[in-house]
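Of the protein chains in this complex, all but one are displayed in their positions.
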Amino acid sequence: MRKVGVIGAGMTLFRRRLQETGKEMCFEATKMALDSAGLTRADIDMVVNGTAPDAFDGVHMKGEYLLDGCGGYRKPYTRVFTGGGTGVFSSIAGWWHVASGLADAVLVVNEEKMSSCQPHPQSVFAHIWDPILDRPLRPNLIWIFAMEMNRYMHVHGVKKEDIARVAVKNKRNAVGHPCAQLADPNITVDDVLNSEVMAWPVQRLDISPPSDGASAIVLASEDFIRRRKIKDRAWMSGVGWCIDSTMWTDRDLYFPEYVARAAQTAYKRAKISDPRRQIDFAEPYDPFDYKELHHLEGLLLARKGEAPILTREGVTERDGDLPVCPSGGLMGVGNPIAATMGQKIGELFWQLTNQAGKRQIPHEVHTGVAQAWGDLMQYGSVVVMSS
Amino acid sequence: MTFLDRTTDARRFRQWEGNMEADYIYTSGVAGERFFVALRDGGKMLASRCVACNLDYLPPRLFCEDCFAELSEFVDVPPEGRVAAVTMAHLDRRGTPLSRPQVWALVTFEGIRGGLVHRLLVPPAKARVGLAVRAKLKARGDRVGAVTDIEGFEPVRS
Partner (left out) sequence: MSERIKKWPGVELSAADLNEGKVTQTRFRPNAKYAWSAGEAMSRFLAELQNGRLIARTCHSCKRILFPPRMFCESCFRPTDEWTFIQDTGTIETFSISYLDTDAKRIPDPILVGVVSIDGASPKMGMMHYFGDMTKEQIRIGMRVKAVWRPWEERRGSVLDIRHFGPLKEDAK
């Protein structure tokens, strides 16, 4: 397998509603990524698109619809989709293209336009449930998170204050992000704890918002990077992905075993035997505040039940020993499902190439891990990147 | 692989009914906004121009799919177009027979990439590829900035 580097990244503003069509958002993000890598569309061999269910945008065959905005016109082009896990998974699909030797330079473009769905994308989230077992109960997607969060809190005796700290940290971290939808420099733990109860234990400020947005990265082979004398690059040193059963009522929700398996695959490839020591910072998927903690444990960066303690002790702050979601994450920057690649893979690239500006981790970092999660609480995708 | 315990009485199989409730508002987008505002307020169609590729796009796009430049120049689409392809619909989109067949066409314009699919306002016997047509618009007061502001395409010389 060949070495694969990320050499450019771009993203649009993340907002509840953008005027741009999905194609137009893709174009903006893609153009920015190409410009940052110093390439044009002609330099690109193949294109990968990542985007969540068609029902959000309200366009069937969304991958085909978006292709010209993704730079895929008359090129080998594939859309991939693994639920929320697409946020990191599409970059893994891009990695295959280059690592295998099939392509030298590849675009990966992720998009979501959730504002099309009226009055709230929630109504189509209901369609992910099993039509016979779950949907007759008229479930709301937040129930999934509420039930998983409650189980996690119960097993480890986690307090809501410690979970709220994640929301506070990420919304504050997002203040330095030019695309952020919900940055808040003054938010406190009490604000989170006093926000409206949606589906206990989930309160309004425990949740990331639905958003419109797109993000893009450029991947290239080691050869290509050397030939083109590209300076800003970060290597994708490990990739892993894993899925559990859709029979989600058959497993203990307190620990995401599938994330751990994905992480182990990625760490093995990246030659990481002691993740807590060898990984300098992390961008785990944080659509809800507790998910960051849940995923830190799944990523083996904290022992089971230890992530809330690390958070309370400040270890996961941007200037802590293990900065977590220095981008501001989904909680602060926004959650256009697949397009969260911008805060995950994009942030790893920007941090590792010292381009993160106000968000730059103050100490030197060499290795980061990004992870996304999705489907019916069952999918984990993990990428390790190194400078 | 075969199931060892297979039901052979089809009457015992059940089904579960449901629907997928969803409701959408699609924004026209940046280039689309220019197109539909010009259609609604000016009664004309715009194409976006890629200077580098010497190419005009209809419907207009924000970017050139080829050279990937951002397009900010808009030009008027010539009033007269030609039928590039034509079909007759005998059923509506639910499969119900129509009382009279509808004629649909892809209308293209010289020198412009793309075109519009729309109703062709001629009897089926007169519908043919190559027919010179122009857009028939709704009255100004009835136009809302959507593709249905165009009633259809009618022959230039009838």
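Residue numbering begins at 1 within each chain, and the chains themselves are lettered A and B in the order written.
Here is the rule we use: a residue touches a chain if its C-beta (ideal position, glycine included) is under 8 Å from a C-beta of that chain, and two chains touch if they have at least 3 such contacts.
What you are looking at is a predicted structure, and each value in this text was computed from that prediction instead of being measured.
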Which of A:V106, A:A146, A:L205 or A:L330 sits in contact with the chain that's absent? A:A146
Among A:G101, A:G314 or A:G357, contact with the omitted chain is made only by A:G357
For chain B, residues in touch with the removed chain: 1-7, 12-20, 22-28, 30, 32-33, 36-37, 40, 144-147
Given the full complex, what residues of chain A touch the hidden partner chain? 9, 11-20, 25, 28-29, 32, 36, 58, 115, 119-120, 122-123, 126, 131-134, 136-140, 142-143, 146-148, 150-151, 154, 176, 178-179, 196-202, 212-213, 245, 247, 249-253, 350, 355-359
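Here is the rule we use: only the chains that are shown with their structure count from here on.
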For chain A and chain B, what's the span in angstrom between their mean Cα positions? 36
Help me check something: in the complex, which residues belonging to chain B touch chain A? 16, 18, 20-33, 61-63, 65-68, 70
For chain A, which residues are in contact with chain B within the complex? 17-21, 23-24, 27, 30-31, 34, 40-41, 55, 58, 68-69, 71, 73, 115-119, 123-124, 126-127, 131-132, 135-136
